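The complex appears here without one of its protein chains, the remainder shown in place.
Order as written gives the chain letters A and B; numbering starts at 1 within each chain.
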Amino acid sequence: MKKEHEITRRTFLKGSAAAGLLAGIGGATLSDFSKATARAEGETQEFFNACPRNCYDTCSIITTVQDGVIKHVRGNPNSTYTNGRLCVKGYNYPRRVYSPDRIKYPMRQSAKGSGQWEQITWDEAFTIIAEKILEIKNKYGNTLPICLNKYSGNFNVLTYGIEGMMSSIGHTTRCQGTPCWPAGIDSQNFDMGAILNADPESMLKSKMIIVWGANPAWCSVHSMHIIQKAKENGAKVVFIDPIMTASASKADQFIEIKSSTDGALALGMCRYILDHKLQDDAWMEENSIGHEEFVDYVKKNITVEWASEKTGVPVQVIENLAYEYATMEPASIWIGYGMQRHTNGGANVRCIDALAALCGNVGKMGAGANYAQLDSWLFNYAAMTGNGANTDNVEADRNININNFGADLLSLTDPPVEMLWVACRNPMGQDPETGVVRKAYESCDLVVTVDQFFNESCNMSDIVLPCCTIFETWGLHASYWHYWYHGNQPAIAQMYESKTDVEIAMGLSEKLNSLQAGSCTYPTDRTMEEWCAMEMTDGAKELFGFKDWKEIFEKGTAKVTGYEAAWSDGQFRTPSGKYEFYSEQAAAMGNHLLPVYREADETKTDEYNVRLITPHWKYGLHSQFQNLDWMQDIHNEPFVEIHPQMAKDRGIEDGDAVRVENEIGYLVVKAKLTQNVPRDEAVIYEAWYKDNPFNVNYVVKAIPADMGVFATGQPGVSFHDSFVSIKKA
Amino acid sequence: MKKGFVSNMERCIGCNACVIACKQYHGLEPEMKRRKVREMDENIVGQPVRAYLSASCQHCDEPACMKACPTGAYSKREDGVVLHNAEVCIGCRMCQWACPYEAPTFNPVTKKMDKCDFCRERIDAGEQPFCVAGCPMEALEMVDMDEINESDYVSEVKGFVDPSITGANLRVKLPAAVRQVRR
Partner (left out) sequence: MMLLQKYYQGYLCKYADLQWDRLIEALGKEDTDGFTTLAKGYEALAHTSPRNRREMMYEFNRLFVGPDAPKAPPYEACYRNPERTLMQEETLAVRAFYRKAGLEIKNINTQPDDFIAFELEFLLGMLEDGSGEKKAYAEEFLREHLLVWTFDHVREIRDNTKQPVILSMATILQGISEALKEGLA
């Protein structure tokens, strides 16, 4: 039987009862289409965007768009720091925006971890959430049972709308503190009154650069370029680190130091400098307090031999380093965040600061004890508006330690936490002691997570809400290292049903108020452009010479000037107005008055006696980027780096499966033998791989660092003080 | 005028930004890399370091791809750039077999080969190739092989293919030795 060539005559295509039924659902045929608009073929547009990740380099981006689709991205040459170039992660952005894996719609899970998801509308999502909030409010008289866990997955200033949303509901439980850098922040606050690094571009003027516990090749590549150029111009570059990193591989000199003993090295250098009268007495006299006590401490307690024994660095090397640091002017020190992730991290930073101050290397061009800065964050934080607290029966927000999130949340009983909001974070992936974090999630009735890609935190949520990428909205951005201030404009339309965090806040506010008038004070009627317009401070406009904030889009970026040599005015922000070797604030927080050596806490045991260092990974930023197709193409497998000697002692060969274990958990990973790690320490880079249960945090303990409470409210995490056993699996 | 690349291992940190920058600029398909970054032997300069070599097509004096191709899909410009013509290509992969540098890759969607073309439209317009312009360490350079000072570079790198096989137009600056103090 020959079939007709007329496909339109197929009766199953029209006129049937089924077709009639179906036509009644949704729109008529072609209701999803409209007439084609006239468009010039191949016409491209360019937009300015900014990478909003938690990264020193916070790049300004130029995005090429054709017919509403991103074609490629490149660095903005208008910022001399971005220098027209991005990093390997940044170049992957188009894959991120258009990945089929992206979270597209609000969805609700039938039970946490079940994998059974139902698509809901935004209205349904807002209703579920609002009803829960009001239920809590009515039951407890306040909203303390609502906990916010938000951090730095997106540093667009407008994401502070998340905190604003919470404040607009009432008093809530907040994850306070920061996992990254708090110990060092406290130290620099005690010593100088604030974190304030010299413009990294000034390193080009340094005669000596010491990079102490940082890996800019992987974490701040634009600074690595600057350091490389300085080296080619004759600067001496020294890297001090337990690991021979990709960065240290470019040094003039690499000094392998025993983990956590950095303060001892700095003090040993101080002793040498004092013995040889290389210190800058005049500077200290003019600009500091407590230098006599400090000098006295060093002379009585520190010897170079002692420092050598503590650090594993030979005496001769310490002496040479000290001599060079004190005499090669200007000399700059970059204090890394990795270095302060120990139980004595804060104390170590104080010692390094003291070394710089001893030599008068603070405030001079090309010098400094450089760590971080927030002075360039010239924002009004308008999105963070919120005052819903007047209907509350409590006085203030309740704070828990972001670095001990799981355990802290579980310990709350008065009132307990019933609802959790997670944004710009992946606690299930990134927090130490994963098992405890999981229990905390399970204990909450309603967990809402806002994200772009599915991860373990989403898996343990009840509701997942899709957020936009930075290419789909407005924003203003600053860095905590360089001094460029970037503008971000929408390059493409918001995809699927994604919303920005501020749009989510406005939608929730509208819903809450519709159910109970006055229950949320978050504004509901601004566009993202209007919100963004409110963020640039008048001071910034004046500094940049702008009449209107939109002028930032002429170049995409503008420089915050005046910080080429931080602290050059000698106006320290301490109580005394001087550099404080002797810090009463430090003592008030339970630390020593002076920058003394503090031994790291003993966390090693007989069974678990190999230190595990878990630094940042080059192909991802925590759980972002490594999951993208092109990144997977380059590298898609976790591994543990161990020294050939350690491997030999355990009968492990390159490529073998290795069991890494301690009291709280274990991992099985592939071994990579390399001489570029210490003989007695193992290294696993923290990252999240797609479709892979690997998580280094199964063996990372939430050990608090010595400092962080003063400036950030909570102590830091000693990520690098976990010990494990390494065995062939 | 003979176009070539300089790969400066002293600056290169093995980040693969060049690889991805190129991929997104040219809209390459899966597993296609016009440029590859190789992790080199850690003892390359004596004491252990982390060392990397980024290399694409070498636009060789005597391209093995051209010799191996049965359809004449390869040609060499006056300025040395070796071009692949997808229209004539039948995807037989002989060039992939022949090239000692793994430069031609197979496009699984078009079922033809693909290779670095020195960003010919960009260089003809006076711009740099995208990998050169995109490298955050400025570790890549486009050079005129007739003009460079050969004594500044090496052409042979331990662990990488002998360049004299095809007259590769890649010059390398080896990583500098690091004075190391190890425990």
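Please note the rule applied: contacts are C-beta pairs under 8 Å (C-beta built on N, C-alpha and C of every residue); 3 or more make two chains touch, one makes a residue touch a chain.
Quick caveat, the model's predicted, so the values are computed rather than measured.
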With touch defined as in the header, list the contact partners of the absent chain among those displayed. A, B
Sort through A:99, A:387 or A:645 and give me the one touching the missing partner chain. A:99
Identify the residues of chain A touching the omitted chain, counting contacts across the whole complex. 1, 3-8, 10-14, 16-23, 25-26, 29-30, 32-37, 67-70, 95, 97-105, 107, 110, 115-119, 454, 458-459, 464, 466, 492-496, 629-630, 690-691
Residue list for chain B contacting the dropped chain reads 27, 29-31, 108-109
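FYI, only the chains that are shown with their structure count from here on.
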Chain A to chain B, mean C-alpha position gap in Å, rounds to 34
In their complex, what parts of chain A are in touch with chain B? 71-75, 83-88, 90-92, 94-95, 217-218, 221-222, 224-225, 228, 244-258, 312-314, 317, 618-619, 629-631, 633-634, 674-676, 678-679
For chain B, which residues count as touching chain A in their complex? 10-11, 13-17, 19-21, 23-25, 27, 30-31, 33, 37, 42-43, 48-52, 133-138, 175-176, 178-183
